[in-house]
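The complex is shown incomplete by one protein chain, all other protein chains being positioned as in the whole.
And now, chain A:
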Amino acid sequence: MEVEAMKALAMAIAAGVGVLGPGIGIGILAGKALEAIGRNPEAAGKVQATMFIGIAFVEALAIFALVVAFVIKFA
């Protein structure tokens, strides 16, 4: 197989597999946050802010996968 084609394939796999885990993580996070808001609707603002921060940390992992994908493609 050509090197370029291999690189494109590797990039797609790196990005695709790399977002699997964070996807599950964000799902769990948002679900739990909704559960918390359901139990205590007054705390919705605080729960949301903390949820977004948690999501940002989980998302960072997906971003690392993206970075690796770019590195494979262009470096």
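One rule holds in what follows: a contact is a pair of C-beta atoms (placed from the backbone, for glycine too) under 8 Å apart; a residue touches a chain by one contact, two chains touch by 3 or more; residues count from 1.
Just so it is clear, contacts and distances are computed from a predicted model.
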Field: Hidden chain of the complex, named as in its UniProt record, picked from "Sodium:proton antiporter", "SMC-Scp complex subunit ScpB", "Rod shape-determining protein MreD" or "ATP synthase subunit a"
entry: "ATP synthase subunit a"
In chain A, positions touching the absent partner: 49, 52-53, 55-56, 59-60, 62-64, 66-67, 70, 74
